[in-house]
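Here it is, the structure in full.
Just one protein chain is left out here, and the rest sit where they should.
Labels run A and B following the written order; every chain starts at residue 1.
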Amino acid sequence: MFTKILKQILLVSLLFFSAGIIISALLALVPDIYVQDTILNRVINNFNTYITFDYNDIQFGNFSLWEVILSRSIVSLYIISTTVFLIFLTGIPFGYYISYKKHSSFIQIINKIVCALSSVPILIWALLFNYIFFSLFQKSPEYDTINNESTFWKYVIFLLPPFTVMIGDGILADVIRRMKEETDKILNEDYIKVLHARGLSTNKHVFHALLPVIGSVFSDKISYLIGGIVVVEYVYNWKGLGWGILNAITRAGTKNYDFVLGASMVLVAVILIVYLINEIITILSDPRLRDN
Amino acid sequence: MFKRIIIPCFFYVFFYILTLNAQEIEHPYGGDLPYGENVDPGALNPYDRLKPTDVTDHLFAMIYERLVRYDFYENKTYPVLAESWNLSPDNTSITFILRQNTQWHDGTPFTSQDVKFTYDFIKSRRRQSVNYYKTKSIDFIKEVKIIDDYKIQFIFNEPESEVTPRFDFWIIPKHRFTDDLLNKNDRKGNLSVFPIGTGPYKFHGQALNKNIRISVNNNYWNKKGHIKRVEMHHIADRTSMINRLINGGIKLVIETPPKELTRVENAGDYNTEAYTSFRIHAFAYNNKNEFLKYRKVRQAMTYATNRIHLLNEWYNGKGEVLFGPVVSAHPYYNDNLAPRPFDINTAKNLLDQAGFKDSNNDNVRESPDTGKNMEFELIYPSSTVASETETQSVIESFANWMKDIGIIIIQKPLIMDKYLDQSFKNQDFDIVWIQWTFDNSYDITSLFHSNETEPGDDNFINYKNDQVDALINEYFNSNDKELRRACINSIQKILNKDCPYTFLYNIDNYASIHYSYQNVRIEPYYFFTFLPEWYIAEEYIW
Partner (left out) sequence: MRKSFHVTEQNQQKQVFNIFNTKYIEFFLGTIILIILILGNILVYFKQDTLMKIDVRNQPPHLQFLQKILYKPPELNIQYQEKNNQQMSLFDNWFNVDEGNLFELIHVPIGMEIDKEKKKLIWRPNKNQKGKTIIKLKIHPGKEKKAVINSRPHFTAIIGDLYHFNIKYRLVKTNEKDINTIIEFPITVSEKIHPLGTDGMGRDVISCILFGTKWTIIPGLIVIFVSISLGTTFGGYAGYYGGIKNQFLSLITNLFAIFPSLLIIFLTAAIFNFNIYLIMIAVGLITFPRVAVGVKNKVLSLKKRQFIEAAQELGLSDSEILWKDIIWYNSRNLMITNITHSFIFAILIEVTLSYLQLGVQGKSNSWGNLLQHGKDQLYYGEYWLVLIPVIAVLISITGFYLLGDGINKLFFIKKEH
């Protein structure tokens, strides 16, 4: 079992470095007037900074690039973690509950409504909330204005971006659908039916069987979540990694390639950690996969 | 027990009452001024590699100081760091007597060494920046001599008068560029990161979200500023900036977009103050193009743009239509000229007279020699700031009018870097939409002199006219104000006739400021020159 986990870790690190190669190559292809190196030199320089964490300190004024990346990544990681937490709270139990109570039409209607609402793009939810906040409450839900508000509004403003990411772009619908299918499969298994017939509780077994499913759901959806986070950061003016990447690439003047490398490193690391957790959970939960 | 509590309380109350009296000064001290900008400020050294913008000049007006200050409206120079000056009788040199007992923000005294160092620094940075407009302003100086700790002499290349307005460059400290600091790679020692000047406000720090904090300088040589802290917020989107203004997050917006003025005025808490802007919008024609080198073609295209309509549609009529690069508030504005009216028939006649007719009835004119269609590529920068849509609409209307007279315009939006590269460096364009921003000296000569046609210079349209060159030389060589006025007037007349640009308009700038700020006096380009005089009404300080 441990050899398998080690193999996965090696695989993850290999993916990390190959992702770095691809990103540094793409960055080197961006046309820039102020840089006068050949493309190959640029690729090599970018990859060097990616691996050795040797970031140039001058580009951000008083702060080193590390501090900037840290502060921006705190914002983004906060949003990612709260969205994951919210999906965990709402989508997964809901999906399980739907397949449990297949015959109730009320819940099926709610399911359809939720899936329809969640297929609205994140951008549109963000614009809508922005407008509602400004016109009804006379507040702008931006990060810099938090200090002037009372605690209730602070909580609301802090929870608004994760909420919009959760309910947009069809993520909740996908999660609910997958949970429903998998629990259907599991509830049709023989051993569960036997336990039901006997009148014993099946929660432990269903949960045990659902663990790898949850892991695979998150590892599928995490890259789309990160895509949604960029939109939310732009609309609500939260200065996180996605906003920083947008600003670094599209602004006039010299572009900040080191920041993009650092930010992409953080994002790729997040995705790979989730992937690794997923793999470890599948290996641990299914004894057939433990040994080769 | 009670004694231990009551007697100290009595003393606290007594001292508090004493301090109350001390606070009753003419205007109360204190308060914040948060203001918003759209554009990232960048490097905070005025002579650094990147181009300075008016955003950075707003900051520099608080932190740095100049030798003299030239007032645009009154056409006078006021002493700032130089107490007085003496022009030599043969107009070949000038000596400044500098102000004593002034200090930089870190305590070291200000001497003439700093002034000489600034001059050397600017000269060493010549030709290294993308648009070195400011660095060219010292070309007229041949040599700098330090006579004393507080006396300095500048010697010119040629005899000049009216030269004091040109000494309005920011003075930077010499002691921040010692080898020690540069070798240590200390970030705080780098002037682009932590600027140090002699001004009424000092740089406090820049936050991670790119807000810049500035606090008042208690050791200023002149009257101390009333407002204690100033903070610059960087907000990328213009509508969210106005939303934050209305909600009270920021209290001042330096340039409100014209379409948001009604919203700000309806909010009730804000005063909108108008001030002249030195920014002109224009279409620039490349004089090397086979069609555009003819004067009649350019005049026709000017006749065919309805500039009043554009002003009213997109800017609510708040501006003025121009016939030249000079704004009406400028002292040398030629009152006898007027912009050409909108007249499509004269435009068509002019094009027919120039020989460009439509021979094959496809509604596009061709040249009689080569048979090539009259098609021009119009490049303009795609907006990097969100919610800025006026340029695209203006250009589309222009393209429509050109179509009516038989010219096809191909619109090409470019990223800012490519736009600057293609227009200024490579000079590879037909028509360019351009915005010129002049500073307080309002020097239009570099745009039209035939010496300034190298890549990177301001005369990127390759406009060459001997009369204009002669007039420019006369302008710089003369002492007489009336003669200089006559030169600029005749330059405007020639430019009106030649139409190297189609000058569109100059838009009024409006600053929105909360009504608690009193005694607000604005200088047109630098904006914060009179910031020490502003104060907040007593009931709003907390």
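To be clear about the criterion, a residue touches a chain if its C-beta (ideal position, glycine included) is under 8 Å from a C-beta of that chain, and two chains touch if they have at least 3 such contacts.
Because the structure is predicted, anything quoted here is derived from the model rather than measured.
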Among A:Ile92, A:Val175 or A:Ile271, residue touching the chain not depicted: A:Ile271
Absent-chain contact - pick from B:Asn211, B:Thr346, B:Ser367 or B:Gln392: B:Gln392
Absent-chain contact - pick from A:Val43, A:Ile226 or A:Ile283: A:Ile226
Residue numbers in subunit B that touch the chain omitted from display: 238-239, 243, 259-260, 263, 313, 382-383, 386-387, 389, 392-393, 396, 400, 411, 413, 415
Interface with the undisplayed chain - residues on subunit A: 11, 14-15, 18-19, 22-23, 26-27, 29-31, 116, 119-121, 123-124, 127, 131, 134-135, 169-170, 220, 223-224, 226-227, 230-231, 234, 242, 245-246, 249-250, 264, 267-268, 271-272, 275
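Note that in this section only the chains that are shown with their structure count from here on.
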Chain centre separation in whole Å, for subunit B relative to subunit A (CA means): 44
For the subunit B and subunit A complex, residues of the former touching the latter: 40, 42, 44, 50, 185, 187-188, 190, 192-194, 205-206, 208-211, 233, 235-237, 240, 243-244, 247-249, 384, 415-418, 421
Complex contacts: residues of subunit A adjacent to subunit B: 32-34, 57-58, 61-64, 67-68, 71-72, 134, 138-140, 142-145, 148, 237, 239, 247, 250-254
